[in-house]
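Please find one structure pasted underneath; my questions will follow.
Moving on to chain A:
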Amino acid sequence: MLRIEQLTKRFGANAAVDNVSFTIDKTAMIGVIGASGAGKSTLLRMINRLADASEGTIAFQGRDVTRLTGSARRKWQSECAMIFQQFNLVPRMDVVSNVLHGTLNRRSTFSTLFNLYPTEDIHTAIEILDRLGIADHAPKRAEALSGGQQQRVAIARALMQDPQIILADEPIASLDPMNAQIVMDALRRIHEEDGRMVIANLHTLDTARRYCDRVIGMRMGRVVFDGTPDQLTTGVARDIYGAGAEFSEAATSTDINALAEARHAVTA
Partner candidate 1 sequence: MTDMTQGGAPLAATQDSYMAMVRQKRLYSGIAILVFVVLLVSGFRVANDRNAGGFFDGIHRIFDFPADVVGEAWEKRADLAGLLWKYLPDLIETLNIAAVATLLGAALGLVLSLLSTRGMARWPVLIPLFRRIMDVTRALPEIVVALVLIYMLGGGPIPAMIAIALHTAGALGKLYSEVNENADLKPVDGLTSVGATWSQKMLLGVMPQVAPNYLSYGLLRFEINIRASAILGFVGAGGIGYELRNSMAWGPGRFDEAAAIFILLFVTIVVVDQLSSSLRNRLSEGAKQ
Partner candidate 2 sequence: QEITEFRIGILGGDNVQSRLNNYQCFADYIAEELNVEVKLFTPADYNGVIQGFLGGTLDLAWFGASSYAALHLQDPSAGEPIAVKTNLDGSYSYHSIGFARKDSGITSVEGLEGKVFGFGDPNSTSGYLIPSVEIPAQYDVTMESGDFFGEVKFTGGHEQTIVAVYNGDIDAGVTWADGLGNWEDGYNSGALRRAVDNGLVDMNELVQIWQSKPIPEGPVTIREALPADVKEKVTALVLGLYEKDQECAYNVAFGETAGFFPITHEAYETIIEVRKKKIDG
């Protein structure tokens, strides 16, 4: 389905993503892990075409999307939804309007400029919100919501696009453990129930292990690991993060249970 071939992105002399190739054959939930600056965000932004690739190709279902422009590119973007670490919602607009932004590509520019969305879209939006458990907040402004709720609005917006792929760039990095779990559960559920492909950049190993079918590890722009969660041992993790022996997973864990243990460890 998704074929990445020799994808490279250079910022000046520095290659943020360096000759990355991998193929995803069937709908799956894929985690991308790696240290800060490893190139995870850049990779996802290239897939969504928010950033242009320097070299290489991205092909989806046989179609090369790497060099689409204009409305073809926008069409592709509407098929591959993106979720951001900082949610990237419009804070002064209400929740449903934010979700409805997922339909912008489909609807005429004119009518959307005046917020004239079809009633069935509005109903769908509220259904999606309901599915994510935040339908009650529908009329509120996005900025009035908590982080976890905002991220769920972002997921709802992604679903509203009815995309084939959902790209999630560290969706839980700004969230507390409680909300992190809710958001990851939601993503997994969408993957399972709707059969959409999910590619999520993740900061923490245990999240990747717990939710993903396949994990890609990046380091300095290159893919250094590609396998199932089981294959992701502490030794491999040390390689990915370039860490020494003092590396302990617990310090970066966001699992609620792990957290309680960690606290013990600190105070003890």
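Candidate selection criterion: all candidates are chains of the complex that A comes from, given by their letters.
One rule holds in what follows: a residue touches a chain if its C-beta (ideal position, glycine included) is under 8 Å from a C-beta of that chain, and two chains touch if they have at least 3 such contacts; residues count from 1.
From a predicted model like this one, the values you see are computed outputs, not experimental measurements.
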Touching candidate for chain A, same complex, options 1 or 2: 1
Residues of chain A touching candidate 1 in the complex: 96, 114-116, 119, 122-123, 126-127, 130, 133-139, 149, 178, 182
